[in-house]
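Note that this complex is displayed minus one protein chain, with the remaining chains in position.
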Amino acid sequence: MTQNKITVDGQYRKYPPLWPRYVIEAIGCAVILYLTNDIVSFNGINERGAAMAKVVLLGLLKPSLAVILDTSSVGLAYMLMETLAIAFLGTIFGLILALPLAFLSSRNVAPRWVNYICLTIISIIRAFPSFMYAIMFVKVVGTGPFAGVLTMSIGSVGMLAKLMIESIEDMNPGIIEALDAAGCSPFEKIRYGIIPQLSSNIVSTVIYRLDINVKNATILGVVGAGGIGASLIHAIGQGNWPNTSAMLLGLIVMVLLLENFSTRIRKKLAMGE
Amino acid sequence: MFDDLLHIFYPREYTLGNGKVVKEKFNPAPYITIAVIIVTVYFINFTGLSLTKLVNRFHFFFEMLGQMFPPRWAFWAEMKKAMWDTIVMSFLGTAFGCLLALPLSFYLSNNFKLPNWYLKGHKAVLSIFRTLPTLIYARLLSIIIGAGTLSGTISIAIFTYTIAVKMMYEQIETIDMGPYEAMESTGATRMQCITCAAFPQVRGFYWSTVLYCFETNVRSAAILGYVGAGGIGVLMNAQLSWRNYDNAGLMVLVLVITVVVIETISREIRKKLIQG
Partner (left out) sequence: MIKFDHVDKVYANGTKALDDVNLEIEQGEFVAIIGLSGAGKSTLIRTINKMIEVTGGVVSVDGVDVSKLSGKALRRYRRKIGMVFQSFNLVNRTTVINNVLSARVADMGFFRTLFGLYSREDKIKALEALDKVGILDKAYSRADQLSGGQQQRVALARTLAQDPEIILADEPVAALDPVMADVVMSDFQKINRDMNITVLINIHHVDLALQYADRIIGIQAGKIVFDGPTSLYKQDEKANFRKIYGRDIIDDDLMKERK
């Protein structure tokens, strides 16, 4: 037995002090309160705000049927279709851009220095704020959905590539070796060795990104890059609540349907069907 | 060769030596590929995409980049307040959203014996709110309570709340309820059981969620100024419409650096949290 026998009293004294936790919590609260005080200025928002909120909420309860039933290019169906088209094409083109980058960034496909170059390109593309792409593409191809598609494509590259790199690096090299041993050509190796291993992961990633893109497509409208966003923001700005309501309704339904579809397919893919 | 191609679309049949007929498994991939191609072509026409236009005018992209960089450093004095506002908005929005999300996510997870119809209903309402991006909330709020950082903060808080609750209750539904049962048997209240037996199991995940939300919010907060919800977007809009691209360049640079720094730090901390 050693001299320092463990005693209840000795262990009691070792109980970690709580004050560091309280200090951190207190600082956190103080920072939040201080900053909140900085941001909130109660000059006349109370009464006007309450009245306004009432008007807005009542207005939102009466969606404009005219907008919902309108099939022309200012109607709801057309705008939703345009939003969906932007998101869809953005995902497809994003995939086309991301595929080579992802393969070249994977350690088990390309040499180290190629990995670094491609990973750097992906990081740069990702770090640049996506609304800046939108603004710049509007400069390049003019306002409208074309600029939106370009923005979405570039905006999708980062995440798609990142997730694909993970699944490429997780590939089982044994299968390629086996095909090599069987004397398969490079084409056959890709067809029977790589595609079956990756396809379900990639499809799942792409569908997930499509889901995100549809949600984000609203933002494009703000800078004139197409989609339902422009009309929606405009309607809110004008205080046209029935139109706002109709568009919100359409948007919510579309996103929910897509989300549902996306989770279902991804669940199926994850279970290996 | 032609026959091989046809067999992409329908399953081959093989007759084995013992006379049994074996059919290949039906593979829907070719049909899906063709459907995707058709939809793509249709949408390309629908949105008026034109490769020639893009190629012919793509130099404008680099021209604009050239006008933005090098940025005008002197603009820093004018933009630092707006940049600070953007970070504060994201910080406070994240803080309030996640603070609210914590109790609610326990309340909404199906571990704690609330009636099923109620949970389903509440979750459905949340998923409706989750479909709308921060920007829409910001626009609505800037009309209701007036333009400024307050609308931005509240809209970020709403958005954060809806996604943080979902991430959390999904995680809480996977925890081990054994310790909870053990505490319940000592006569502790539901709130005590949650604090001491359930929350410690998701503490790391919760802070990781908070950091993740902060990351995404900093990214999305920059645009909010465009619809009157404060932050750097207001300034960006103005500088771009006055064609002060070098000023815009500085703002983009600062934004990129901020986002990268926050993301790097947050990612490192999150790695530790998930392991610990």
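A and B are the chain letters, set down in written order, and residue numbers restart from 1 in every chain.
Here is the rule we use: a contact is a pair of C-beta atoms (placed from the backbone, for glycine too) under 8 Å apart; a residue touches a chain by one contact, two chains touch by 3 or more.
Note that the coordinates shown come from a computational prediction; the quantities given were computed from them, not determined experimentally.
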Subject >> Absent-chain contact - pick from B:23, B:203, B:243 or B:271 >> reply: B:203
Original post:
In the full complex, which of B:18, B:116, B:186 or B:241 touches the chain missing from this view?
Top reply: B:186
Subject >> Those residues of subunit B which, in the complete complex, touch the missing chain >> reply: 176, 178-179, 181-189, 191-192, 195-197, 200-201, 203-204
**OP:** Quickly run down the residues of subunit A that touch the omitted chain.
**Re:** 6-8, 11-12, 14-16, 18, 21-22
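Heads up, the rule we're going with is that only the chains that are shown with their structure count from here on.
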Subject >> subunit A-subunit B separation of Cα centroids, rounded to whole Å >> reply: 5
Original post:
Which of the residues in subunit A come into contact with subunit B in the complex?
Top reply: 32, 35-36, 38-41, 45, 48-49, 52-53, 56, 81-82, 85-86, 88-89, 92, 123, 127-129, 131-132, 135-137, 139-141, 144-146, 148-150, 199, 215-216, 218-219, 222-223, 226, 229, 232-233, 236-237, 239, 248, 251-252, 255-256, 259
Original post:
For subunit B, which residues are in contact with subunit A within the complex?
Top reply: 29, 36, 39-40, 43-44, 46-50, 53-54, 57-58, 60-61, 64-65, 85, 88-89, 91-92, 95-96, 127-128, 131-133, 135-136, 139-140, 143-146, 148-150, 153, 219, 222-223, 226-227, 240, 252, 255-256, 259-260
